[in-house]
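What you see is the complex with one protein chain gone and the rest in place.
Right after this comes subunit A.
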Amino acid sequence: MNWFAIGNIADIPLRGARCVKTPQGKIAVFRTAENEVFAIEDHCPHKGGPLSQGIVHAKAVTCPLHNWVISLETGKALGADEGAVKTIALKNDGGALFIALESLMVAAE
């Protein structure tokens, strides 16, 4: 597991998200109203919508394409829908944020 610096918590609006580009696709990084930070794949399990563009509420995000609600903690769809995205380990070091990517991905080049 390798930790990559992605920036500061202040770069993300409260109840908002930013995305991080990686070789294996985009990762969405969320900041909740309570200042918690989560990272999940930026790819809704339903039709691949960009979750980073959704509305953030409590510890969940609503996908902008078809309103699936995804838990930021577990990556699982909430409500009647079924599906899940991968969650990405994230470290908040006094506001400096790091995400964990597998070494395999980094070594790929």
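We adopt the following convention: a contact is a pair of C-beta atoms (placed from the backbone, for glycine too) under 8 Å apart; a residue touches a chain by one contact, two chains touch by 3 or more; residues count from 1.
Assume contacts and distances are computed from a predicted model.
K.L.:
For the chain that is missing from this picture, which UniProt protein name fits: "SpoVR family protein", "AzlC family protein", "Acetolactate synthase" or "Nitrite reductase large subunit NirB"?
P.N.:
Per the UniProt record, the undisplayed chain of the complex is "Nitrite reductase large subunit NirB".
K.L.:
Footprint of the hidden chain on subunit A, which residues?
P.N.:
2-7, 11-16, 18-23, 26, 29, 32-34, 47-50, 53-58, 62, 64-65, 67, 69, 79-80, 98, 101, 103, 105-106, 108-109
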